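Notes for the one structure printed next.
Just one protein chain is left out here, and the rest sit where they should.
Labels run A, B and C following the written order; every chain starts at residue 1.
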Amino acid sequence: MINPFHFLKKVWLTIDIPCAAVFLSAAIGAVLLNFSGANPLDAYGALFQGSFGGMSALGRTLEKATPLIFSGLAVAFAFKAGLFNIGTQGQLLFGALAAAVAGFGLAGMPGWLHAPLALLIGAFAGGIYSAVQGALKAYTGSHEVITGIMLNYVAINLTDYLTNGPLKDDTPGNIIARTPLVMETSWLHRIGSFPVGFGLALIASLVVWWFLERTTFGFEISTVGHNSHAASYAGMNVKLIIVWTMLLSGILAGFGGAVETLGVVHRYQPGFNIGLGFEGITIALLGKTHPVGVVLAALLVGAMKAGSSQMQFHAGVDKAIIDVILALILFFVAADVLIRKILRRRETKGEKVLFSTGWSK
Amino acid sequence: MFQKYINSRCGIVRGLSFLVLLVILWSYFYDSAITEAVLASALRQSTPLALGALCGLMGERSGVINIGIEGQMLLSAFVGFLVSVWTGNLLFAVLTGVATGAVIGLLLAFMSVSLRIDQILGGTVINILGFGLTGYFYQVGLNTKGKLQSISLGPLQDIPLLGPVLFNNPPITYLTLVLVLVVHYVLFHTHWGLRTRAVGEHPRAVDTLGINVFLMRYTNVVLGGAIAGLAGSFLTLEAVGSFERGMTNGRGFVALAVMIFGKWTPIGSWGAALLFGLAIALQTQLQFGGQTIPHQFIGMLPYLLTVVVLAGFVGRARPPAAVGTPYTKE
Amino acid sequence: MTQQPLLELHGITKRFGDALASDHIDFNLYPGEIHVLLGENGAGKSTLMNIIYGLSTPDAGNIILKGNSVKIKQPRDAIGYGINMVHQHFMLIPVFTVAENIMLGHETRWGFSLDKKKASQEIQQLSQDYGLEVEMDALVENLPVGLQQRVEIMKALYRETKILILDEPTAVLTPREVEDLFRVMRNLTEKGISIILITHKLKEVMTIADRITVMRAGRVVGTTSPSKSSEEELAVMMVGRKVVLQIRKKPLQAKDVLLDVKEFTVSDDQQMEVLHQVSFQVRAGEIFGIAGVQGNGQTELALALAGLLPFNRGRVCLAGKVMPSLHPRVLMNHGWAHIPEDRQKHGLVLPYSVADNQILNTYHQPPFSSLLRRNKEVILVNSTRLIEQYDIRTSGPRNPVSELSGGNQQKVIISRELDRKICCLLANQPTRGLDVGSIEYIHQQIVRLRDQGVAVLLISSELDEIISLSDTIAVMYCGKIAASAPSDHWTKEQLGLMMAGYSPPPKSLTWGNRKLL
Partner (left out) sequence: MCILFRKLIIVLFFVCLNSVVIAAASDCRKKEILCVGLVTDVGTVDDKSFNQSAWEGVQQSAEEIGTVIKYLETRDPKDYMVNISLFAENDYDVVVTVGFGLGEATSQAAKQFSDVKFIGVDQFQANALSNVAGLIFHEDQAGFQAGALAAMLSKSGVIAAVLGTNLVPPVVAFKEGYVSGARYINAKIQVISTYHPGGLAVAFTDPEWGASTAKQAIDQGADVVFGAGGTTGNGGLIEAASHSEKYCIGVDTDQWLTLPAAHPCLVSSATKRIKEGVFQLIQHAKESQFPSGNFFGEVGLSPFHDFDNKIPQYIKEKLTEIHMGLRNGSIKTK
């Protein structure tokens, strides 16, 4: 039914701009590296080796990409309903903490039950925190960006307090603010060097795609996102849908936090999840809010994070260069007009994505 | 009817301000030194927020969301610092900081007005770029030759309570107070402001009147950037005297909240910034006073308060109608 | 008129992609005349005016002003030459005052400051000179449409206009306001201002025009004057074929009351009561037309009946059942259909495909959904059928509805709403802004439903539409039903006066809810 050649061409036409953006940014990054006295070839070589050179490097890349996929999906999901979930960070923290509590608090459970249960608890903790934001938006009209920023600060403070107070690890000799280790029954292991969490992230992105594209609820969400007046005309409960969307978005973020706790850190410790939620915004924008795009963008950023140590080790390059390159990539993906000029391609219809339509209407 | 709504809200705001004033007076008679210290600290902490909010609202009033205030502040703080190190001339350093902010503003305007990139994306680019560039190029061991010092305004300084708080400050703090008034005046009492607000509400209408929408947006975003540059200069050249990676610590984002809290008006934003500054200063004071409440609880109070206030009665703020949408000529 | 034309266009051509929007247009305008540009929607009138006003530049052709060839690249140039335009969608800033709107871009300054006082005086002077009265300090968003238009005209006068372009100015006005407007226009031409009036309403053309230029599909079909041609001739020139201007329908055979609205009271979103105890009944097989000037509560009545605005008090019975609450989905399940006033705001999701828009409110029902899953195949098949049945011009069911013309967009809504089994139809401004062909089609569909026994509630500010379609006509004024009576009891003049709040009602009418005689 689908002509494979056409399909490939379509795929290429979708990813050529991001690919060009990556190369262009790498080139500019090389100039910067050269300017500061490092050898760009060595640097990029080491970066590549550290992220894809060998199974353990690959595993590390996947591991880094996993939470980014989740928070990227969370942001992208909310975007579909016209909501800018900047509160992903706080939701992720709560997810991570709740999963940790479930991980060390529920004793005597079999592994097949403990890990999924802890994951779910983490996911719902994030979801509920996010639903508060959604409810504030829907029923009081306060803008989700502002409440999101504020609730992030609240989340950081609250989790810091809990991990330094009631939930503090009381094993003798510990002085650090952190929770106890979660029980091994709740761990998400690796299969070879392939982290199970990454598999879950892939499944999640598949589910999100299916949900948005193929279900009536997905239809409702995107209707609200495109035209909330038409949505209420069509009998949809716009306010409730906003709350639900935020809940689900928060569940994705919380799930990411839970996977991080159960699969990587094995406890909750302040400072271990910094930035993972915020980076979701970057990932969602880079992936043009499409679930597949989110996975690819997360892999790219994950690879850069995973390879950065190798890069510094072998080429002596400050890791901050990665931020610069990432910003450039984002810029070029966004400013596809420039890339098109270089590639000499005309804009195709309906390709331009606008995420924000200003503050709430 | 809308008028009535405004009035009722003003009533609440007035009532609240009156209450705050009463508490301040009471505490002044209770302990004047501490009250002055807290208020001075509040004013100081509010300065970068107020400046950031002014930057945000210049952009938004002309229809451009600026979520990149954080990056603008950081980059100009950095450049201002570098210039101060190299030349030792603080005035020149402040000016270059301001210029840097303006240049980043130009970049934002280029992205959101000319390239018509999604505006939130453009701001995010600036934020990441700000962290990356300053992190990458910052070198340790650079030291400035000092920072901007307080200038006391002679006899005004002897007014009880107000004197030490308001009239004994370093230049950028004074400048902020002046800028709040200037931006208010420009927005609401000049033809430039009239056009700016019109562009933010209904760009096509303005276009049909022969006013250049792009130019209006460019200029406002660039001027806003300059103000954010001043906020950055405040951090390195007035408040601290040195640069640190990531030293803005989210002030650019809080400034956005402050702007919305202040309903996109300069004076309202300034009031909101003061409220934030006061909250931070108060939580410090509570710790000074030996409170045993975990400091995280006090630390999150201003943020919780914002959420409550937003949900309670500032929720239905009306943003400029065209904000966030790139303008295309037919 | 042998004098030199004020404005001449020679061979103006403009392409959008492959489509020719203007095809070698020649046009001229003499000082002090009202020159009507007549044509269907999409005939290229607006494109032409945008070219004169500098909003777009022609690919070829000359603009000659007072004998000199000029280039108009942007509105600023046009304003400089004394050309001003009142757009169909007003170019006013809703949150600004009247005075601010008028002086925007042409401000009176005192140093850096705005000299609001002086500007107000100047505007006051203008409004006295031209007999245009409006409160200087009112916010534009609080003004009725007629006054907003006045502000637009004053904007032009404030810039010392010589050529005034009015784009579909009467679309939103009452007959009385239209009269007012025409009076003002005459006033202006007496003072030497030339007016280009864009419209597709034939009757107005006959009363106001000095000369008429008819456009069709980007070309000028001909130039004439009211004395030289009849309405029918103009219609043929405009549409290119003969059109039936009268609607034929069977005599009324009203049966049971299907829609019964009692003491319905509604507040708008700023908590102001805009609808006061409105009661009426619509029977099966009846078209109940509500006439009225925009802003007298029709919009809120429609929104509240459709469940999009909460109502304060009152009771609504649909097909004999009291509706406990009004919710779009509950209403739909009881056989309610709604053609909304603002089709792009309420009726359609523009980026969605035609197919998705056609199931916008039935998406959750089988066969379009089973459990949670959307049945894309069924949705497409459904759409293909509807596209054919309702003659929607589109490249396919997957085509985004934003790429369709206004008439076809409305057909998408109609195909969605009328394809169900319905007992009651609320049609609010169903033909606003559409071309003659689409209007005709939609009128036919409404009459077809009536003949099938559906109760139709028609709200329109087009008096002709109300008169020709309705079996019963009610007039809304200031949030109340001022009067209602069978359509043959009304004359057009009476209706017009009632809509403007004047004059006692005709005999044997009700006043409010009270029988008068």
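Of note:
By our rule, a contact is a pair of C-beta atoms (placed from the backbone, for glycine too) under 8 Å apart; a residue touches a chain by one contact, two chains touch by 3 or more.
Fair warning: this is a prediction, and the values are worked out from it, not measured in the lab.
Counted over the whole complex, the shown chains touched by the missing one are A, B. Contact with the omitted chain, checked across A:Leu13, A:Ala27 or A:Met55, is made by A:Ala27.
Considering the whole complex, the residue from B:Ile65, B:Val98, B:Leu175 or B:Ile298 that touches the absent chain is B:Ile298. For subunit A, the residues touching the absent chain in the complete assembly are 20, 23-24, 26-27, 41-42, 44-46, 48-49, 53, 60, 64, 153, 156-157, 159-160, 163-164, 172-173, 175-177, 264-265, 269-272, 274-275, 305, 308-310, 312-314, 316, 318-319, 341-344. One chain is missing from the display, and on subunit B it is touched by residues 33-34, 36-38, 40-41, 44-45, 48, 135, 139-141, 143-144, 146-147, 149, 164, 235, 239-242, 244-247, 249-251, 280-281, 283-285, 287-289, 295-296, 298-300.
Convention: only the chains that are shown with their structure count from here on.
Chain-to-chain contact here is organised exhaustively, every possible pair of chains being in touch.
Computed from the mean C-alpha positions, the centre of subunit B lies at a distance of 45 Å from the centre of subunit C. A straight line joining the Cα centres of subunit A and subunit B is 29 Å long. The centroid of the Cα atoms in subunit A and the matching centroid in subunit C are 47 Å apart. Shared contact sites, meaning residues of subunit A that touch two or more other chains, are absent.
Contact of a single residue of subunit B with at least two other chains is seen at positions 321. Put simply, subunit B touches subunit C in their complex at residues 1-2, 5, 189-191, 194-195, 197-198, 201-202, 204-211, 318, 321, 329-330. Subunit C makes touch with subunit A in their complex at residues 306-308, 327-329, 332, 338, 340, 345-352, 356, 360-361, 363-364, 369, 372-374, 376, 400. Those residues of subunit C whose C-beta lies close enough to touch subunit B in the complex are 50, 53, 55-56, 74-80, 85, 87, 90-96, 100, 103-107, 109, 112-114, 139, 142, 155, 270-272.
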